[in-house]
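The structure under discussion is supplied below as structure tokens; questions concerning it will follow.
Here the complex is missing a single protein chain, while all its other protein chains stay put.
On to subunit A.
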Amino acid sequence: MLELDGVTSRYGPVTALQDVDLVAEAGRITAVLGANGAGKTTLLRTISGLHRADAGTIRFDGRDITRLSTDQMTRAGMAHVPEGRGVITELTVKENLRLGALGRSTHRDAVSIDDVVDLFPILGDRSNALAHTLSGGERQMLVIGRALLATPKMLLLDEPSLGLAPRIVSQIFGVIRQLVHEQGLTVLLVEQNARSALSIADVGVVLGLGKVVAQDDAAILAADENLRHAYLGY
């Protein structure tokens, strides 16, 4: 579904990603793990076109998308889900959701706001509240629900567990798992919380200082003690 081939990304003189090869297969959850500064967020920004790759190619669904703009990418069916700060705080919950539906790609049956409310009932209760009044967990649910309204083929999730209580994290991860099983959604999950991420992922990719240091089945990575100590911090 998504293929990165030799992708290098720089911020001025700083090389944030170096020669990254990565494959995220359709209908599976691929977790990208690594410490702060390993290049996880840059990876997502480069894939979704918010940051231009300096070298390499990115293919999505067989199509070279390296040079597409972010809004074109969204229309092509890739939904970048920024972590919870990505809600537009000045708009209401409903307006945030309506915006999500406007960027809809047309390849699948439309997801309605009601469907999203079924997944995250709290969003229905807070429908007319301004998004800045939401808690961290509610914001995270809002950005995920908003991305689903665009009926994407693939979700790029940026640290969905950041700053959330474990109970909320498992609720959110549960919903992601459910979407992958029931609708064949493809997910690229960027996480610092390696233990939870590997527990729901099929495949794991470990980044260290901008390079891929390991790529394997999630269960195998979770069992590799040296790797866990060196890069995953648990």
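The rule we apply is simple: a contact is a pair of C-beta atoms (placed from the backbone, for glycine too) under 8 Å apart; a residue touches a chain by one contact, two chains touch by 3 or more; residues count from 1.
Convention: contacts and distances are computed from a predicted model.
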- Message: Not counting the visible chains, the remaining one has a UniProt entry; which protein name from "Branched-chain amino acid transport system permease protein", "ATP synthase subunit alpha", "Spore germination protein KA" or "Heme exporter protein C" does it give?
- Response: "Branched-chain amino acid transport system permease protein"
- Contact with the hidden chain (one of A:27, A:103 or A:163): A:103
- Based on the whole complex, identify which of A:9, A:48 or A:186 touches the chain you can't see. A:48
- Message: So one chain is hidden, and I want to know which residue out of A:28, A:126 or A:146 touches that hidden chain in the complete assembly.
- Response: A:146
- Message: Which parts of subunit A face the unshown chain closely enough to count as touching?
- Response: 48, 50, 69-71, 74-75, 79-80, 82, 86-91, 95, 98-100, 102-104, 146, 150
